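A single protein chain has been omitted; all remaining protein chains appear in their positions.
Moving on to subunit A:
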């Protein structure tokens, strides 16, 4: 059969191409453009090659931000995943209270980031905040504007408060998909509670948990608003994560070249981690079928 040739069909995809160009390609290319040039103002640009990239790779500032960022993501994952699973396991399976729990769990997810930041910023204040004031009265030193540990604790607890629900809801969905027969069979086999979790619940939640971990990792790796509102990256640079640092560099210091190189590397790191996750996930699936 002869293939129909109709060049006019290209016009039909044109709107999408234009849209994608304006929303993704052009902004990204602008960044690429900045990353390989230097300017001294007056809109005059000079070719700089890979200089900014090499400068960024040797910049202690960026490596420190990256370390803080990785630590932050690791800590919140280590708390949110087990806690989310624990919450999901203890949520009612059906009935009125199941709906109530679901709504309550979903609430933190619906609050805008900067509002979450503001809530915790006030909540933690020693003079008027419920948390800060109480701790102060109990004699526990807590001041997130001066103490590094207090600042980290606040940012971590805030993220746990904001996002554990997501892990819990996903885990809950995974648990709901397990047929009753599995629990009944486990009872017949005289399995312990731990065995039920280890051999029934955990394997059945594996898929949704991978998604939860991926989402939480990506989101925490790009976190900006909440710590910016609460600590502004301080005290010192203690809670200056990658995106906060990036904004400081690009808009605060107007170092467009280094900031552009930084963003591209940031983007590549996220892409790389996504790819690793994706590979691990698909391999897990495959192993189940082939073996």
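In the analysis below, a contact is a pair of C-beta atoms (placed from the backbone, for glycine too) under 8 Å apart; a residue touches a chain by one contact, two chains touch by 3 or more; residues count from 1.
Following the convention adopted for this analysis, contacts and distances are computed from a predicted model.
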Omitted chain, identified by the protein name its UniProt record gives, among "Heme exporter protein C", "ABC transporter ATP-binding protein", "Tricarboxylate transport membrane protein TctA" or "FtsW/RodA/SpoVE family cell cycle protein": "ABC transporter ATP-binding protein"
Among A:9, A:103 or A:181, the residue in touch with the chain that has been omitted: A:181
Residue numbers in subunit A that touch the chain omitted from display: 179, 181-182, 184-185, 187-192, 195, 199-200, 203-204, 288-291
